[in-house]
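For this view, one protein chain was removed and the others were kept in their places.
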Amino acid sequence: MSDYRLMRPQRDVGVSGYGSYIPMYRLPGAEIARVWSGGGRGPVKEKAVAGLDEDTVTIAIEAARNAVARAEIEPGELRAIWLGTESPPYAVKPSSTIVAEALGAAPYLLAADFEFACKAGTEAVQAAIGLVGSGMGDYALAIGADTAQGRPGDDLEYTAASGGSAFVIGPAENAVATLIASLSYATDTPDFWRRGYQPYPSHSGRFTGEPAYFHHTLAAASALMEELDMAAADFDYAVFHQPNVKFPMRAAGRLGFTPEQVRDGLLSNEIGNTYAGASLTGLSAILDRAEPGAIILLVSFGSGAGSDAFAWRVTERIESRRDKAPKVSDYIERRTEIDYASYARYRGKLQGS
Amino acid sequence: MDPKVVNDWRLRGQRYRLEGEVCDHCGESIFPPRDICPECKEPAKTPHTLSGRGEVYTFSTIYSAPEGFEAYTPYTVALIKLEEGPIVTAQLTDVAPTDVAIGMPVEMVTRRLRTHGDEGTIVYGYKFRPLHLGQAAD
Partner (left out) sequence: MRDVAIIGIGQTSVDEHWGTGIRHLMLDAGLSALQDANVDTIDAVYVGNMLSGEIAGQSHLGALAVDFMGLEGVEAYKVEAACASGAAALRTGYIAVASGMMDLVLALGVEKMTDTSGRETTAALAAAADAEYEVSQGISFVALNALLMRRYMHEYGWKREDFANFAVTAHANGANNPNAMFQRPITAEAYARAPVIASPIGLLDASPVCDGAAAVILAPVEYARTLSPAPVKILASAVGMAPLAVHDRKDPLALEAAITSSQKAYKQAGLTPQDLDFFELHDAFTIMATLSLEAAGFAERGKGVQMALDGEITLQGRVPIATMGGLKARGHPVGATGIYQIVESVLQLRGLAGPNQIPGARLGMVQNIGGSGATIITHILEAMGS
């Protein structure tokens, strides 16, 4: 294996603008435990829950508006809008066209939805890097957003959350973070799936751990670091897919990262697992505070299974852009706690409603 | 086919992003588009997207909803006076009815307005929420 594993576009690209959105409702893990276990706590403190009038499209629209505002471009400059999600409001009909119209970016652009469980968002980032990096267009918008559902009473219900982030990929000359290189890793590993017409996903229990999450995350991350000849200590920040708190912390430790490097991008204890939005929202939170020159490792994981790994270098432009839209912390602080009954209503779990 | 599908589609610019018009003669902002300036009565067809910032002029919380909106009760509707001048009728979102007041600053968001049943389309459009996240922009 040598450097053909690494992916680098023909022209230098980066993140021109980034933005996130997290719904305001929070369901504490203790509330789920009260209903299903007679008490106790869950693997995360609480999770973000979409309201009655929210879905993946509305989450994507607000995140995208924030990203475009920070990119300081006209929406019409976008040549692609790709939305990665496992919870599109329509089974057939693109979500991305709705986002494009809402931004005022239509009609001269590509628009499609990507599906690869929790890495659909970074898959869209890779595609956007390819489009901009090849010179086909100057700007492309990649979004990861979900309103993930866990079966009532299942372990996943504690973490399956709503939220998303959007990234305008553009030329390095207009980047708040330039791309150093990326690398992708995919195998056929059925750790988690949802068949058509089923409201809730199924998973293969502990098989989702070592053979799925850890294998792909560690393989992608270590291959990227190896190809770039970089060690954990060369990065200022690292952000991983975060289905809970434990997994990304353990993966980081095995790769040699300290908890300090991971802390700013680890949000699952506050908002749960936002699936395709999870690792991207972690990156967004890091960009909200990173200094120019900081180097960031981003590694996603999607069941099924695969990981995308990226190395980014923050530019001076970040200082003038980050205040042009609400930060991840603004959304996390905007918090209204709900009980299980309201959650059941908001997320369509009441029969006959 | 629900007859609303085409109607909703025709209005996507207005619904999704508050696309109105501006009068080239007197500068009046116009929403919804009416192609004739309500102020100076001259033709006004220049598209103009409104900022989405405004304040609550008046509001009402609906407990008995018309067909198609039952799943959302109670919800609050309001007249929003936009900073450019026009007043729009819209729902407020992400706010408890008891926290709404006349004069409250708000900003536009795009949300689900309704669905046409389980098999029909999903209608998206403008709603307004308290301007607590807006401090960052501009």
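The first chain written gets the first letter, and so on, giving A and B; residue counts start at 1 in each chain.
Criterion: contacts are C-beta pairs under 8 Å (C-beta built on N, C-alpha and C of every residue); 3 or more make two chains touch, one makes a residue touch a chain.
This one's a predicted model, so the numbers in the text were calculated from it and none came from an experiment.
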Chain not shown, its touching partners among those shown: B
For chain B, the residues touching the chain missing from this view: 7, 11, 14-15, 32, 38, 57-70, 72, 75, 77-79, 86-91, 97, 102, 113-114, 123, 125
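Operating definition for what follows: only the chains that are shown with their structure count from here on.
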Chain A residues touching chain B - in the complex, by the definition given at the top: 24, 51-55, 57-58, 61-62, 69, 89-90, 98, 101-104, 323-327, 330-331, 334, 353
Residues on chain B engaged by chain A in the complex (per definition of touch): 12-13, 16-17, 19, 49, 71-72, 91, 93-94, 109-113, 122, 124, 127, 132-134, 136-137
